[in-house]
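A single protein chain has been removed from this complex, and every other one stays in its place.
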Amino acid sequence: MELSAFELLSALFILVLAAVVGYEVVSKVPTMLHTPLMSGANAVHGVIVVGAMLVAASAEGPVRIVLALLGVILGTINVVGGFVVTDRMLEMFKRRPGDQPGER
Amino acid sequence: MELSAFELLSALFILVLAAVVGYEVVSKVPTMLHTPLMSGANAVHGVIVVGAMLVAASAEGPVRIVLALLGVILGTINVVGGFVVTDRMLEMFKRRPGDQPGER
Amino acid sequence: MDTLQVLTYLVWLVASVTFIIALKFLASPKTARTGNLLGAAGMALVVAWTFFTSPGMLENWWIVIVGGAVGSVAGFLGAKRVAMTAMPQMVAIFNGAGGGAAAVVAIAEYLEFADHGDGLLPLPFVIATLLGAVIGSVALTGSVVAFGKLQGIVTSRPYMLPGQQMITGAMFLALFVIGVYIVGFENSIPLFLVFCVIALAAGVVLTMPIGGADMPVVVSLLNSYTGIAVAASGFVLGNYALLIAGTLVGASGAILTQLMTKAMNRSLFNVLFAGFGTGGGAVAAGAEGEEQLREINAEDVAVLMAYGKRVIIVPGYGMAVAQAQGPVRELMDLLIAKGVDVQFAIHPVAGRMPGHMNVLLAEANVPYDRLKEMDEINDDFADTDVALVIGANDVVNPSAREEGSPISGMPILNVDAAQNIVVLKRGRGTGFAGIPNPLFSNEKTAMLFGDAKPSIEALVAGVKQA
Partner (left out) sequence: MDTLQVLTYLVWLVASVTFIIALKFLASPKTARTGNLLGAAGMALVVAWTFFTSPGMLENWWIVIVGGAVGSVAGFLGAKRVAMTAMPQMVAIFNGAGGGAAAVVAIAEYLEFADHGDGLLPLPFVIATLLGAVIGSVALTGSVVAFGKLQGIVTSRPYMLPGQQMITGAMFLALFVIGVYIVGFENSIPLFLVFCVIALAAGVVLTMPIGGADMPVVVSLLNSYTGIAVAASGFVLGNYALLIAGTLVGASGAILTQLMTKAMNRSLFNVLFAGFGTGGGAVAAGAEGEEQLREINAEDVAVLMAYGKRVIIVPGYGMAVAQAQGPVRELMDLLIAKGVDVQFAIHPVAGRMPGHMNVLLAEANVPYDRLKEMDEINDDFADTDVALVIGANDVVNPSAREEGSPISGMPILNVDAAQNIVVLKRGRGTGFAGIPNPLFSNEKTAMLFGDAKPSIEALVAGVKQA
């Protein structure tokens, strides 16, 4: 743990800016895309699997290994399931062949 | 000058996020506000006056003092002029007393 | 900082940018699918990079491989097998998994550093770890309860413990006291674990009193929570990919939750703490049972529509339950072929998740441009010959326009302005708000009772003959 004050402050700036980006990006979404967007965002926070992998990399002893394994399993479910289910939802939105391209 | 790699990388993250924020925030502006927005943004970059002040704080010798003075003058013109002229433009947009609040 | 570390930061940056673009693209129909794929690509990049470059992975690689394999199979099968109507449950489960992972990571971090640390840990680190643990735990159990309620395993009625408020209060107090103690006085692994257990319990206690109808909002909120827990974890690990991705989801989930409650004309507070969709339902349903409702048969409805100029179809939760979207599409095609103008009126909270109707109708290949949002179509009911209400109830309930109803003030579809109203439902069941619907006893209304799918099929047969 060598979190210097500078590192913390940088992280704080990044946090604030990312929050603004998250807010701005989503504030324009049409109602019919609420669910796929929720599901897609859900997949994105599956990046926690990376955190679980880092735990795994430094795991020693049975407790930590079990925790790491659990974390990786749960995180992977989140990532894989999240992106696949979102893709399935969005697949439904594709046009049928006969449709005009331009519409909506 | 002790810019560590970490500092540079943090600055890079902040730069990218700030660029996204700048893009997102402005992409929704109605035509009639283009000019005030340009003018307001112009005032914001007047924050360079802070840079000029830092130059002033460490200035030694006539060359640097002249540079610092020039920088502060130019930067202040940018800040003060920018905000005041934007305010003047926007003042014109205010409703006349009789108008309905809700409109546009 | 060596080159590998610098590259790691750049990988994080690239991944973060793909996540941002993914969310942005997901907000527009044309680009949504690309956006999702892009997000997955960014995720693959950062996962692969972490796997191949993290020191220590040489020894423990099997954890990641085994865990990854198990998780992939479970996630993939779950996502592929789930029925369209069960998607909200599935999202809840995936979100719970993410919350659980965040909690597990927070616990591991705490163990790791509580072991090494002499005396107190640095303040921001401990606070962020505790935050990740508590929020991740709440997201985990809250999501599981939400899943149970949506799936019908747990009662969808608001369920209050005796002394609910006392218990909730006591839990928060305990979390706060333990948190302060750990932050300010002493590292204690047992206390930390107690902290986590209380948080897990809190997730259950907070979610049980919320009615099943509000679960999508709750899932969205818990999604935002998981994002925050992930961001806290990124903060502790100094990992900007986690920090940015978590914050993005935390913020966008919060907005999305607000958009959803707004579409239901309620406040978030009201959703979380005022369990509606409740008790009243049974009573009200009884009351409605007394009234005389005018029935109609499928042939008559078919004729009414086939010779009308304009028909507006109002789908609701019942259409999803009956999986009637395919036949509905067929009905639309037949009517259009007869020269009838057919539109769909999509209420923002019809069904059980936002966009539920759009997803189902798109699945059945109904073209986008026939799906009209409420504001767009509400004025058109007045010159509509038939409003065909398929398993919708609350979203067409005129009592929303009056004071004193649980749904007062919710914007509704002006179905009652149409010349004829035909309602398809199985019986006298109420909607999820559990309140009677005066529309059904309106003199312009006729009821076509039965499961929506066979009813629509009967209409299709009828229109063919008409």
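As written, the chains take the letters A, B and C, and residue 1 is the first residue of each chain.
Heads up, the rule we're going with is that contacts are C-beta pairs under 8 Å (C-beta built on N, C-alpha and C of every residue); 3 or more make two chains touch, one makes a residue touch a chain.
Every value quoted in this text rests on a predicted model; they were computed, and no experiment measured them.
Put simply, the missing chain touches A, B once the whole complex is considered. Residues of subunit A that touch the chain left out of the display are 4-6, 9, 12-13, 16-17, 20. Taking the complete complex into account, residues 1, 3, 7-8, 11, 14-15, 18-23, 25-59, 63-65, 67-96, 99, 103-104 of subunit B touch the chain not shown.
FYI, only the chains that are shown with their structure count from here on.
One inter-chain figure worth recording: subunit A and subunit C are separated by 16 Å, centre to centre, where each centre is the mean of the chain's CA atoms. Averaging Cα coordinates per chain places subunit B and subunit C 41 Å apart. Look at where the CA atoms of subunit A average out and do the same for subunit B: the two points lie 34 Å apart.
Shown for subunit C are the residues in touch with two or more other chains, namely 16, 20, 240, 244. Along subunit B, residues 6, 13, 17, 20 each make contact with two or more other chains.
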